[in-house]
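In this view, the complex is presented without one of its protein chains, the others remaining in place.
Entry: chain A
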Amino acid sequence: MFVGRRPGWRLPDNDATPEAVFWSRREALALTASAGFSALARPQRSQAALPEYPPHTSRFGLSQPLTAEKYATSYNNYYEFDSGRARAPQAGSFKTKPWRVVIDGLVEEAQSFDLDDFLGKVPLEERLYRHRCVEGWAMAVPWIGFPLKVLVNLARPLGSAKYLRLESFMDPETAPGQKQFWYPWPYVEALTIAEADNELSFLVTGAYGKALLAQNGAPLRLATPWKYGFKSIKSIVRLSLTEERPITFWERQQPQEYGFWANVNPDVPHPRWSQAWERLLGTDERRPTKIWNGYGDYVASIYATLDKEPLFK
């Protein structure tokens, strides 16, 4: 959590959030105030229920405009809910309340709690992050959440813990994609402890001033903006500290194409396509990909001694 200090990745006011986004957040808060009726009238009830958070909006910025909400919420990869091509995951009966989260493994104090209870206690903040999918598309999203380390430190990791394993939900009845038994469900991702401790590693519960939608990973997802999007696991139910490096979902499925590190790098192509460029959602624009997705100043030091690892796969 920050106290007055402004880290460099928070760009100054001149690149403030577009007004429309700011106001949509205000409206969402107003809706929360009159929650009674919205609970009945709106099927996406969870959309309105987000704890209050300070309007940090203008302190965050990007060197690019935010992606329009309709695109960020409709263009997704969520294989649990569709095969990937349709891009509009139908998560109709997916229940995100109540949502239990467990932290276990090499910790002094394993935890298990209801997410809503926890969100009532942790201060939320808004961050404008770039997001770069390994497929070559990119967006800029105003996430709402809290630093990953806040949650991890709660359980007090042991000195022997070297990795943080994150696991998504498993429920083939509501997520038909999980019936495709050739995929190693549930979705698993992992970070090193240093990566998890980095200030950029962010747990997300909302976006665009509202609670997260199912297709964006409700009710709790990760955002590690210097890595390809598939590292940012959705709908997290379990965080485990481990000594051995976990094998992640895509690493297990297609090790020749996807690795553990998956840091963004324009000069290291995916076997089937170049990573030199990225396409911004909602535009016809193509821009050059930035190494570490533009976040090198904050994360490159993590990897100073890891140069033998395939950091960009």
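To be clear about the criterion, a residue touches a chain if its C-beta (ideal position, glycine included) is under 8 Å from a C-beta of that chain, and two chains touch if they have at least 3 such contacts; residues count from 1.
Here is the rule we go by: contacts and distances are computed from a predicted model.
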Per UniProt record, name of the chain withheld from view ["Transketolase", "XRE family transcriptional regulator", "histidine kinase" or "Protein-methionine-sulfoxide reductase heme-binding subunit MsrQ"]: "Protein-methionine-sulfoxide reductase heme-binding subunit MsrQ"
Touching the hidden chain, out of A:100, A:179 or A:245, is A:179
Using the definition of touch stated at the top, determine which of A:108, A:244 or A:284 touches the missing chain. A:284
What does the interface between chain A and the hidden chain look like in terms of residue numbers? 71, 74-75, 83-85, 87-88, 137, 176, 179-183, 253-254, 269, 272-274, 276-277, 279, 281-282, 284-286
